[in-house]
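Every protein chain of the complex appears in place save one, which is left out.
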Amino acid sequence: MMYETVNTGLIDVESLPWVPFTPYSPDVLLKYIKLDPVRGEMVVLLKAPGGMQMPRHHHTGTVIVYTLSGQWKYREHDWVATPGSVVYETASTEHTPVAMPEGGEVLALNIIVGELVYLDQEDRVIAIENWKTSMQRYLAYCQANGIEPQDLTAFSG
Amino acid sequence: MMYETVNTGLIDVESLPWVPFTPYSPDVLLKYIKLDPVRGEMVVLLKAPGGMQMPRHHHTGTVIVYTLSGQWKYREHDWVATPGSVVYETASTEHTPVAMPEGGEVLALNIIVGELVYLDQEDRVIAIENWKTSMQRYLAYCQANGIEPQDLTAFSG
Amino acid sequence: MMYETVNTGLIDVESLPWVPFTPYSPDVLLKYIKLDPVRGEMVVLLKAPGGMQMPRHHHTGTVIVYTLSGQWKYREHDWVATPGSVVYETASTEHTPVAMPEGGEVLALNIIVGELVYLDQEDRVIAIENWKTSMQRYLAYCQANGIEPQDLTAFSG
Partner (left out) sequence: MMYETVNTGLIDVESLPWVPFTPYSPDVLLKYIKLDPVRGEMVVLLKAPGGMQMPRHHHTGTVIVYTLSGQWKYREHDWVATPGSVVYETASTEHTPVAMPEGGEVLALNIIVGELVYLDQEDRVIAIENWKTSMQRYLAYCQANGIEPQDLTAFSG
């Protein structure tokens, strides 16, 4: 039965590849760590060059961001996230991330529940990201680069 | 502090109004019971006439549907949900609900985490529903009908 | 990979057995519908005779209770839950359920996240219930009664 395959486990993050966030922002690199196909939770490291702006979006659930290096902000807020800070994002809030040039490369751990909905200037949906698109991007990257993919969707100890 | 306002509570469902699902399907009535502004969970009763089809959509998190009366199905699945059954929907799955004409009015309790993303034939997003749009629809309906709105977003015992 | 086994599905609740809540309250019957081995969510129908009191407990996450028939209350609250009402329980709140004698048999749908911790008069833990103990009780009941168990822990469509 399914439960017999479920257990607490360690994920060797170093063994996972940095995947470019194609086709949206190929300079942004994502390391997919865990993708929950039942509830849509994603554990993802994000790396972006200082000075970069990413598209405006809302996410459909909570997001917890722990910043490891660099500085970034949301255009819609006054604060700047620096290393060691935590940003707690509530469901269906909207923002435009900017990596501050002075902080250098941004590296951040994200625990995302649900989807990211990217919007253009007229609030039209231009892209949706979720556990499925993440898995497809990871698998395509592995195939293109001769990497044996791991099962990021299993909780197998 | 916030936690001092939080407690287990009873919601008197009868005192809440049936709100038409305007502008999409005004024949579908929704009773919003709880809307979580932190995580985006929604507890909602849905009532739809037998024979009705609703737009294709995916939802960004899980949905649990307990059918109280009527019969309905998803075009994409073979099964028919009948009274007393439970449908467990996993994150980012897509389907087109149909209320079976032979079952009469459908009444179902829904525990929805996240958003519903409605799609047209070409997979373009035509509408997004979440705790915010639900709260707006509820408040607008209350105002238009002289109803004192309750705070569906509080967990206040 | 794990995700290939995950999909939206119908659970035929009628095909599942009523399992006595042994050894605590064998007059209370539980129908386990879904047990999530990753996050500990449980979807469970509960049936209890009118007039019955169950042990005081707290639960470690949220509980949503939809009452289908009968009347019940928590000793710690003034309200009485009647058919069609929703009780929303917040994490780590404590209460003593009582089925009102005048309401007849209580039947209620429960969406429970996490564990139930049962306490005695001196606040000592006397029992803990979770997806594991639920699965064990279900499997033991199936075996003792010659029932082929279903995999309540799968989300397999």
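Here the chain labels run A, B and C in written order, and each chain numbers its own residues starting at 1.
Here, a contact is a pair of C-beta atoms (placed from the backbone, for glycine too) under 8 Å apart; a residue touches a chain by one contact, two chains touch by 3 or more.
Quick caveat, the model's predicted, so the values are computed rather than measured.
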{"item": "Contact with the hidden chain (one of A:L29, A:V43 or A:L116)", "value": "A:V43"}
{"item": "Touch list for subunit B against the chain that is not drawn", "value": "1-3, 5-6, 35-39, 131, 135, 151, 153-156"}
{"item": "Touch residues of subunit C, complete complex, unshown partner", "value": "36-40, 60-62, 90-92, 113-115, 117, 124-125, 128, 130-132"}
{"item": "Missing-chain contacts mapped onto subunit A", "value": "6-14, 33-34, 43, 64, 66, 74, 77, 79, 81, 84-90, 93, 95, 109, 111, 155, 157"}
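The definition used in the following text is that only the chains that are shown with their structure count from here on.
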{"item": "CA centroid of subunit B to CA centroid of subunit C, Å", "value": "23"}
{"item": "For subunit A paired with subunit B, centre-to-centre distance based on mean C-alpha positions, whole Å", "value": "28"}
{"item": "Sequence positions of subunit B contacting 2 or more other chains", "value": "90"}
